[in-house]
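Only a single protein chain was left out; the remaining protein chains are all shown in position.
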Amino acid sequence: MRILLEKLMINYPYFVAVILFTIGALTVLTRSNLFKKLIGINIMESAIFLMFIAGGNIRGGAVPILDEANPKPLYINPVPSALMLTGIVVSVSVTAFALALIVRLYQSYGTTDARRIAEMRNEVTEG
Amino acid sequence: MTATITANLPVFVVIAPLFVAFVLPTFARRMRLVESLVVAIEAIGLVGAGYLASIVLMQKGIPIIYSLGGWSAPWGIELEVGSLGAFFLLVVAAVSLPVALFARGNLTEEVGGKERVTRFYVLYLLLNGALAGMAVTNDLFNIFVLVEVATLSCCGLVSARNHPRAAEAAFTYLILATLGSALVLGGIGFLYIITGHLNMGFASQELGRIWQDYPHVVWMAASFMLVGFGVKSALFPLHVWLPDAHSTAPSPASAILSGLAVKGYLICLLKVLYIVFGHTLMQEFAMHRILVLLGMIAIIAGSLFALAQDELKRRLAFSTVAQVGYIILGLGLVNMKGLTGTLFYLASHAVIKSSLFLAAGAIIAATGKHRISELAGIGRKMPVTMAVFTVGSLGLVGIPLFSGFIGKWYLLLGSLDAGHILAAAVIIIGSVLCAAYLFPIIRVAYFEPVPEENWQDPGMPQKIALILLAVGVVILGVAPGPFLELASRAAIELLVIK
Amino acid sequence: MRLRNLLFLLMALLAAYVILIAVAELPPYGMPDNPVHNQVSERYITGALEDAGVLNMVTAIVLDYRAYDTMFETIVLFTAALAVVVTLKTAERKGGGK
Amino acid sequence: MLDLILALLSGAVGGLIIAMMPRASSRLRNTIALIFSVTGMAFSWRVAQLVFAGESIRIAGEIGGLSWSLEPDPLGAVFGLIASTLWLFATIYSFGYMANEKKQRTYYTFLLMSFSVTLGVAFSGNLVALYLFYELLTFATYPLVIHERSLEAMKAGAKYIIYSLSGAGAILIAIVVTYGWAGNLDFAGGPILASGGIRPGLSLLLALFVGGFGVKAAIMPLHRWLPAAMVAPTPVSALLHAVAVVYSGVYGILRVVYSVFGHELMGQLGLSYVLPWVAAFTILVGVTIATQQDVLKRRLAYHTISQLSYILLGAFTLQPWGLAGAMLHMISYSTLKITLFFGAGIIAKQTGETKVSKMGGVGWQLPKTMAAFGIASLGMIGMLPLNTFWSKYYLMKGSVAGGRWPLALVLIGSGVINAFCFIPTVVAAFTGERGKPTAERGAEVSLMLAPTVLLAGIALLIGLWPGLVWPGVQAVVNWFF
Amino acid sequence: MSILYFTATDYRIMVLLLILVAASLALYFIKDLLHAVIVYGAYSLTMALIWLQMNTPDLAITEAAAGICMTVLMMVVIFRTSRREE
Partner (left out) sequence: MRDFILKRVAALILPFICMYGLYVIFHGHVSPGGSFAGGIIVGLSFIAFATIYGLEKGRAKLPETVLNWTESYGTLWYGIMGMVGIVKGAPFLANKLAGVSLGAPGALSSGGLISLIGLGVGIRVASTMVTLFFTMMEEEP
């Protein structure tokens, strides 16, 4: 346990990423409001982004933009940032689509609560 | 010109449907043109996939490598059309053509006006391109992006049906699928952080060198991948979104979702497990046992759930859950016969399940009845549709001379080679349960009094599509030659990688 | 419902613990000799100017080395926009003209 | 070669032709059915003749890496002979029995289809083909079982399908294991597993095979579908559930014992000491339950279960005499059982009685029928002038030769119980008021009566002159020993 | 552990990460949706700052823009649907 904590101190961004991931997953699974689920998804994705970027970061490294006047000795790894740009676009797209679905569901059921929607659907099917 | 096209075919089969998809929204008003364009591009895709498959077959195991942008493997993204890629490309093209043909002029009831139908087609083509991309890509992050395109277009296809329940199903699907893709991305992140490579081949080499240093990370990456793709492909305890989504979607969408989209994620899982981790690492971490166990549970549970359903499309949707179990089980039998069986079963289930869903869609469109108990005597009124449904059912149960049998045969051989007697028993029990939930439909359709209503078979393009799929089921069962050849080659290639 | 949430919480904590064990094993954060910084990122850093002619290496990767991914990224956005429109525009556009 | 193809195809082609003609008159339909039954029979006789003459006929092919072959050997030829000959009688009987029924087209279509499939089972040359036809047989006969379309029939059909498919599944696993161990599945080159010698799991494999085929052969714990399936029309019950379908199960077990394992390997397995007793148990319990049944067709069904195990008993003795007895019983029992069923059908059709307890005096109304019924009942006991005497004789001889003389006692005991089973019925039928044989008039009855009486006559003939069928039996025994 | 040394950037990142965790916990517990969206905007801006500290300005700009965009869209939808309720 102590060794685990020590290692987690070194790898603290990963540690926080896991915590964020867990909170996000809990939000998705336990909150019944559709907005909350959506926010939870976003938190989860940003936790993953954090892990990626932390993986590519170097202490004391430079921003990965060439400066020909005074070249830096150490640049950070640019690959994770490039990948996560794509990841952010994906999460924006998912959010937009989910919001559209929320609007649609609100038009049909008049609520944005997943539990109440399920109840109403059951009533509709029975009736 | 021809040489250029041939040389660039691996990328053309992916981007051709996408290009058509981009221009399609601008002439939404001309429905005929849109429909013909979609069918034409699917046909061209089939020709291209067939050509690639024939090249791969002729080259005997040497894959076609295509470096995008001219950057070779560790730096750029690489497409690889090996036996596996060609096999899945062929499956995608062969199933999506009849489904597109079936959709012709049949969507207005379920989807809406011309513009909505056009957008439906655009989403359909995007899904198609993403699946083709999954078949040929050899890059981990590219898989994630393709999976996202596929997920979003799948959800779009589900929500295209103008019905509140469709929106609800799409929302659940979207949330859970995004959760799954977050997990997949996390798995990719673990792999990237410890190997430094995104190309599957290089990542695999690096992993083989360093995995002893990071045993937990490797295990965690594998389980992230398994759970992530498992959510997307409705592996049993994670299947909760599938029945709603697949039963409320418009019929061609259900066919393509159950038939192909789920298979696309499974192919991705297969690539990650067998190419990146490799079979030695899988066995080292006992992943194959977990896969077999999950597959067995999925087969039994999915079939039992399917038995309990009275709604036709829901029963078919739960049957997909059970059939995914077979494929997962086959992935766990780390031997040549088991993998061949899994791949062949994947193809045969793609064809069968899309034919079943299309037939169900035709029945529902003609009669307006969703429940199995209300379909008495439909076989007399809609002979072609019901005949196709019967062929599909026989294939799914695994009767000899239909495609499911050969897949199951190889799965059985593989499971006995791997020493899983219980798995073999579960495969058989699954078939019996499958008969138990599919044959009542046929019995009700043929052997119960014929109703008064004037129900009819669908129009000509729909009929052709259904018959094409049924012929596919029979051909795969009687003369699976090149398909089986490709599948077994792919299995060999996957097993000798490390 | 309460019970279910508690169950989820316990499961999440368990999962978090398991992931933490894996995460603690990752190469130490921020070290220049981590396996991530291999010949691939080396090539991107040193060759971006020569290969792609741009100063920003991230842009070089996004739009040149891995441009295929970015194409699919824009397609994701396209798909999302289309899906939003499909979901919300239930009625046909009024009037005939474009 | 051509004879084999024609024998196999005649039923299927006839069925298709009938299916294609929805508006045909019943006379035309009957004619077509008759023609194709006759051709099917003729060509399977011809095939049998060629096989007994020692010629080898072989058709083979491949489906997805699985090779199948059709190659009749003496055992298959004998089964083909029995099936095709009795099919003709059953078809003729159907012309009378089904004359006023509905859905005749479906009935004849599937009757002829199942003819083809049964011959396919008989003539299959390896396990793959056997499995294929065995599976198809379930589907070809399913519409015949649920011909009534009543709730009871549907339930029976569902039971039939589920039992059969589960059995077929067990067989499939067993075939896969066999394939994995031996690498080939052909019957022609001697017992498949013999070369591998004894190995662990072999008993389990045998149990899978016997369990799988035992479903259709109605071995005792797996028999429940058979009484339920008696809701089918009488010719179907008679032909399929007393002969063709159940014989395909029995045939499968014979195949497994003598072609897959071989009697030498079987003898070394511990299970081979148990199986005869399973058969003996089924014989005794089946016939005992049969005496308790009041509905005649159910009584016949349980009696079938019992009698099928005679054949299995003979097979499990692993002795030449036992096999000879099994083959003789296969031939003789089928003629008698069909006679009994046909008689029951005539009684039910002409007087409306299905229960044994109410059949007093029926004999005076249907003297010829009851005479044939009586002869067949005597045959079931194993009386001398009838063919079953010989089969029982050889069965006993086989069991004594195998050192298991208690089995002979079982056979004698079951003969006694058999007497209790049917003789009282026949006696009761001829008591009571002496009526006039009015019920036995008319074209339809004579169409039903003719095959019944003819079959009783054949049984008598074989009993008096067993040399008539002995060459076939001899050929089978020589083939395997 | 000899490699356990933290620079000033590390401390800044730690503080920002703590804010991030606090914001995400708040997002779990806040009932009022409008407040939740505002906190979400703060969350993504913090994220952008972390990217900046981690030497990835491209990502920081994109995250900021995307965060604003998402917040705006969420607000629109909240105003149009169920304002202030969970």
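Labels A, B, C, D and E are assigned to the chains in the order they are written; within every chain, residues are numbered from 1.
In this section, contacts are C-beta pairs under 8 Å (C-beta built on N, C-alpha and C of every residue); 3 or more make two chains touch, one makes a residue touch a chain.
It should be emphasised that the depicted structure is a prediction, and the values quoted were computed from it without experimental measurement.
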* Asked: Where does the absent chain touch, in terms of which shown chains it meets?
  -> A, B, C, E
* Which one touches the absent chain: A:V28, A:I58 or A:A96? -> A:A96
* With the full complex in mind, choose from B:T26, B:Q212 or B:N454 the residue touching the hidden chain. => B:T26
* Asked: Looking at C:A12, C:I45 or C:V84, which makes contact with the chain not pictured?
  -> C:V84
* Candidates B:L18, B:M31, B:L375 or B:I428 - the one touching the absent chain -> B:L18
* Structure fact -> Those residues of chain E that touch the unshown chain are 57-58, 60-62, 64-66, 68-69, 72-73, 76-77, 80-81
* Footprint left on chain A by the chain that the document does not show -> 63, 65-66, 68, 85, 88-89, 96, 99-100, 103, 106-107
* Structure fact -> In the full complex, chain C touches the hidden chain through residues 49, 51-56, 58-60, 62-64, 67-68, 70-71, 74-75, 77-78, 80-81, 84-85, 88-90, 93, 98
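Note that in this section only the chains that are shown with their structure count from here on.
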* Length of the shortest touching-chain route, chain A through to chain C -> 1
* **Distance from the mean Cα position of chain D to that of chain A, given in whole angstrom** => 68
* **For chain A paired with chain E, centre-to-centre distance based on mean C-alpha positions, whole Å** => 10
* **Numbers and ranges of chain D residues touching at least 2 other chains** => none
* Structure fact -> Residues of chain B that touch at least two other chains are 141, 145, 148, 152, 155-156, 159, 167, 170, 192-193
* Structure fact -> Touching pairs of chains in this structure are A-B, A-C, A-E, B-C, B-D, C-E
* Which part of chain A faces chain E closely enough to touch in the complex? -> 6, 9-10, 12-13, 16, 19-20, 23-24, 26-27, 31, 33, 35-36, 38-40, 42-43, 46, 49-50, 53-54, 57-65, 76, 80-81, 84-85, 88-89, 91-92, 95-96, 99, 102-103, 106, 111-113
* Structure fact -> Touching chain E in the complex, chain C uses residues 28, 30-31, 56, 58-59
* **Residues of chain A touching chain C in the complex** => 4, 7-8, 10-15, 17-19, 21-22, 25-26, 29-30, 54-59, 61, 64-68, 74-75, 77-83, 85-86, 89-90, 92-94, 96-97, 99-101, 103-104
